[in-house]
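A single protein chain has been removed from this complex, and every other one stays in its place.
Letters A and B mark the chains as written, and numbering starts fresh at 1 in each.
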Amino acid sequence: MGTRQSRGWVEKIFETWFAACAYLSVAVTAGIVLTLVWESWPFFQQVGLVEFLFEKEWTPLFSDAKFGIQPLLLGTLMTTLIACAVAVPLGILIAATLSEFMSSRMRQVIKPVIELLAGIPSVIFGYFALIVVTPFLQKWIPSLPGFSLLAAGLTMSFMILPLIVSLSEDALQAVPSSLREASQALGGTVWETTWKVILPSASSGIISACILGVSRAIGETMVVAIAAGQQPHWTLDPTEPAATMTAFMVQVALGDLPHGSLGYQTVFVVGLTLLLMTLAFNFLALQFRSRIRKSF
Amino acid sequence: MSSVFVAFFMTLLLTFSVAQAQMVKVDGSSTVFPLTEAVAEEFQKADPKIRVTVGISGTGGGFKKFCRGDSDIQNASRPIEESEIQACKKSGIRFLELPVAFDAIAIVVHPSNPFAKDITVEELKKAWEPSAQGQIKKWNQIRSSWPDAPVAFFGAGSDSGTFDYFTEAINGKSKSSRGDYTASEDDNTLVMGVSREKNALGYIPLHYFEENSAKLKAIPVIYKGKKQTPSKESVISGHYAPLSRPLFIYISEKSLKRAEVKKFAEFYIQKSKSLAEEIQMIPLPESTYDVVQKNLTQEKWGTVFKGHSQVGMKIEELLLKEKN
Partner (left out) sequence: METSTSRRKLFNQLMKILGLLGLGLSLVILLTLIFDLIIRGGSRIDFNFLTSFPSRRPSEAGLLSAWVGTLFVMLITAVMTILVGVSAAIYLEEYAKPGPMSRLIELNILNLSAMPSILYGLLALGIFVHQFRLGASLLTAGLTLSLLVLPIVIVSSREALRALPPNLKEASFALGATRFQTLIYYQLPSSLSGIMTGVILALSRAIGETAPLITIGALTYIAFLPKSIMDPFTVLPIQLFNWLSRPQPAFHVNAAAAGVILLFLTLSLNLLAIYIRIRVRKSVKW
């Protein structure tokens, strides 16, 4: 216990350290944005935004290189669409069942199970996609190739399902019980209450949950890298292999990234596109989240 | 509790200062990778104090690292190119070029493919040249007697020496190829792809085919009227043309000065023959290895290939080149 002055001095150092750590989060975001923009800038000067957006081929390392983002973008959108087409309706249904039809004791048992399932690493889902899901699908669709958007998308749906269920269930639980009791007092069944009263009230939270699921699907890397194939391919057919933006980044990273070359820059350019999409979706999710508080 | 953290941190800081002694960094071709991996494994068993890391950046990517001084040994499935020679010169890197094995590129299809029994070099060109992009999509466009079914193309990625060699041998110009195919620098991905796709047509290094022969079918290539099945014999005799080629390792002068790198290089040349055979690669004849060993000890810097592949090279030709 030194004098008051020396105590103040030591405390100040710690306070500065604490503050610096907190501001680190801002620095990290800024770092990601700046790194991506900085490394992408020369690419756009050389290739130009028009070719990037409108060219339908992505062959950056060929002698006659083409730099259109559309194949990669389409791959990402297809897998995300497939994943969400399954996970969103199923997830909301399960969340509603958990929240409205099941006793709180059952919920206390099942909720941790869902959290555990949400924690399974994505590379293991990649294993499932390649070794289990693809052969299974090939029984029903014999012409399905060994790598396909469909296999990756379906596996991803199970990966984001726990997330959507968990967040939607939270949103539903946040609706005050007075609404439930009032509806049932008026003679509504549990389902009618849920459909007409609870779901609409929790809609902002549920939409926010789904948007986060979409965001997660867009950014998913390992499942698509392992099971969707690594061929940038402009296709609307899910039974074909194609590369997503993330799979492309991993594929190039597995090779070499010599600083400053056009190949190195393409990784950052695609990363920048991914970042912009993720930021847009996160922002949207946030908007819906803030609406929840206003509705009650 | 806090004392544990302090102790841990101190240990970390101390180990920070311990240099990365005794490490050999190898990188480059995924075609040569299995041989280098085997050599590295045996080498580390024999001498655990020396550590070897082996990357698969592709021949092109690997050369970029090599000519920057970021790797000690470069695995290459083609000779060093003119631009890479310049890059190394600019960084002041002199190198040794050591052929270590022979390999061929096999044309593979799915084992259940009933109609593709052989293919001519001209048909390969029709299928893979840049103008085939978006145009040649069906089997009967390659050969009219083949069915009207879509083709799934698989081939090496553009950072791969296999890609450079195949495009030069078939299309006449290195790196010039159609773009709409499943490309990978990792030959394992291609094996997996072709073996799981009934309509696949791909090109992969021969030894990857040999290792996975139950899953794939290699079809003979017709060149100058002669039909040649890819095999060890047809490659050694020089008949499997033009898709036969030597595989190399390149060692930088600076790295060779380090004892561990020199040891590893010598071990590599000594063991290449037996290990290559084990992994279904085609070893060079004993006499060639002797010449290579001599080039290593006498430090014969530079390349004998003038900056590009020599398509369809026979083993004796290689021997002659290296001797001079």
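Just so we're on the same page, contacts are C-beta pairs under 8 Å (C-beta built on N, C-alpha and C of every residue); 3 or more make two chains touch, one makes a residue touch a chain.
What you are looking at is a predicted structure, and each value in this text was computed from that prediction instead of being measured.
Colleague: What are the shown chains that the left-out chain touches?
Modeller: The undisplayed chain, in the complete complex, is in contact with A, B.
Colleague: Which is it among A:Thr59, A:Ser215 or A:Gln231 that touches the chain not included here?
Modeller: Here the residue in touch with the unshown chain is A:Ser215.
Colleague: One chain is left out of this view; which of A:Phe43, A:Phe67, A:Phe158 or A:Phe288 touches it in the full complex?
Modeller: A:Phe158
Colleague: Among B:Asp72, B:Asp186 or B:Glu210, single out the residue that touches the unshown chain.
Modeller: Within the whole complex, the residue contacting the unshown chain is B:Asp186.
Colleague: If the hidden chain were put back, which of A:Leu36, A:Val88, A:Leu172 or A:Ala202 would touch it?
Modeller: A:Leu36
Colleague: So that we can see where the missing chain sits, which residues of chain B does it touch?
Modeller: Counting only chain B, the missing chain is touched by 5, 8-9, 12, 15-16, 18, 20, 27, 33-34, 37-38, 40-41, 44, 48, 51-56, 186, 188-189, 191-192, 195, 211-212, 215, 279.
Colleague: Considering the whole complex, not just the chains shown, which residues of chain A touch the missing one?
Modeller: Spelled out for chain A, the touching residues are 7, 10-11, 14-15, 17-26, 28-29, 31-32, 35-36, 38-39, 90, 93-94, 96-98, 101, 110, 112-113, 115-117, 119-124, 126-128, 130-132, 158, 161, 189-192, 212, 215-216, 218-222, 225-226, 246, 249-250, 253-254, 257, 259, 267-268, 271, 274-275, 278-279, 282, 285-286.
Here is the rule we go by: only the chains that are shown with their structure count from here on.
Colleague: When the centre of a chain is set as the mean of its C-alpha atoms, what distance in Å lies between chain A and chain B?
Modeller: Chain centroid spacing, chain A to chain B, equals 37 Å.
Colleague: Under the definition above, what is the set of chain B residues touching chain A in their complex?
Modeller: Per the touch definition, chain B meets chain A at residues 27, 56-58, 60-62, 64-65, 68, 130, 152, 157-159, 173-177, 179-186, 189, 192-193, 195-198.
Colleague: Show me the residue ranges of chain A that touch chain B in the complex, using the header's touch definition.
Modeller: Listed in rising order, the residues are 57, 59, 61-64, 66, 134, 143, 145-147, 229-231, 233, 241, 251, 254-256, 258, 261, 263.
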